[in-house]
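Shown here: the complex without one of its protein chains, the others still in place.
Think of it as A and B in the order they're written, each chain with its own count starting at 1.
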């Protein structure tokens, strides 16, 4: 698997798209810092951007890579290699190069602006961790969609729909259900609902850091123990890990049973 | 060498292979023939483990291939469409495959033979179809494995290269290897194949030498014999 990872990674490191992605983040970092002159503010803006943009880019990139490397995959399949290693290797190659682009693209401008001397460093690290998780999750989801759909257009469509659903529609339905059932106790429901969407989970992590004052304004005891202690942090991180592991596991499982 | 028993494969509602039994012994060139959609590629991919059968047993070199991948170490496969990762250079691709298989190889000889030296530092995405096929051939023949599977090996090759390919195949055969070929070029089959496996509607319709085929179809020319086999079935 490590060999496949290595080759996928090299392949990606040479492809135009990795650079586009890298340069995009580099530009985003510099522009935000230039406009704000303020690390903490730039970090906050970035958090809002990252939880939406990273999933979108990872999804599209993942689907694109999967379909584009179909021949490469077939070449590998005829080699004495384990199936799951081929797909996991490719997956880690893509996810790894995306994560690297993210970390370097954002890291360089912030370090040049004096991140290490700033107290925004923890927020920034959280930002990168969240970004990395989202990359891993959405690349895995994209690979799953692509693996299950031979038709490129269909696969692409499903992937973008999935992003749209998780980034926007899910929260819309979530809000609607909260308003419709507002007479009922909803705190457990609302916390549970955030864990079923990786974007919401990452958002929760960010809220814990930036908006703890507002979160503690709500009276519910469940809320209080969730946000007031480290419980929320651990559950969110745990669920993010689960969200990463499950699609990867399905990828390995499905790939063993697929015909090429 | 290859032993197939009661192989079934369905793609959706489409039954591609059913009750297929096949035994291929060691040594010689076997041409897998059949009309479009008869299941040639599916059969080959089943042997390679790329297609997972619904039912049946498949063993290569005496070992079942189910949940096994190491046996592919003993197979050299030339895929039908020679499309490679476009960002890699030819040299790198060869190095990568060598790295993956960890076996001794003689790629230098083949590169010289096919005249690929000028292309070694080019990216695969920029190569023509014929050149890609040559790279494909290098990748297949550079290892020394007892079983060679060639899916449409002649695609895109110029006559000179075709001759070289034929020489290569003959050379491998003389080493006592088993070679499986699918092709639509009958002349190529006639020239090369020791035995023919004719697939029809997901089953083996005929297996034997060219002479046996001609005798069976009462034709004295191979191409007509093949044509007759098809018409025979359509009439039947």
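In the analysis below, contacts are C-beta pairs under 8 Å (C-beta built on N, C-alpha and C of every residue); 3 or more make two chains touch, one makes a residue touch a chain.
By definition in this document, contacts and distances are computed from a predicted model.
The chain that is not shown carries the UniProt protein name "Nitrous oxide reductase family maturation protein NosD", picked from "Hydrogenase", "NADH-quinone oxidoreductase subunit J", "Spore cortex formation protein SpoVR/YcgB (Stage V sporulation)" or "Nitrous oxide reductase family maturation protein NosD". The shown chains contacted by the absent chain are A, with contact judged over the whole complex. The missing chain, though absent from the display, is touched by one residue of A:27, A:216 or A:245; that residue is A:216. One chain is missing from the display, and on chain A it is touched by residues 40-41, 44, 47-48, 51-52, 167-169, 171-172, 174-175, 178-179, 182, 186-187, 189-191, 193-194, 200, 203-204, 206-207, 210-220, 223-224, 228.
Everything that follows uses one rule, which is that only the chains that are shown with their structure count from here on.
Averaged C-alpha coordinates give centres for chain A and chain B that are 42 Å from one another. Every residue of chain A that touches chain B in the complex is listed here, in rising order: 3, 7, 11, 14-15, 69-72, 74-83, 256-260.
Chain contact summary for the complex, chain B toward chain A: residues 9, 11, 45, 48-52, 69-73, 75, 77, 79, 81, 83-85, 87-88, 96-97, 99-101.
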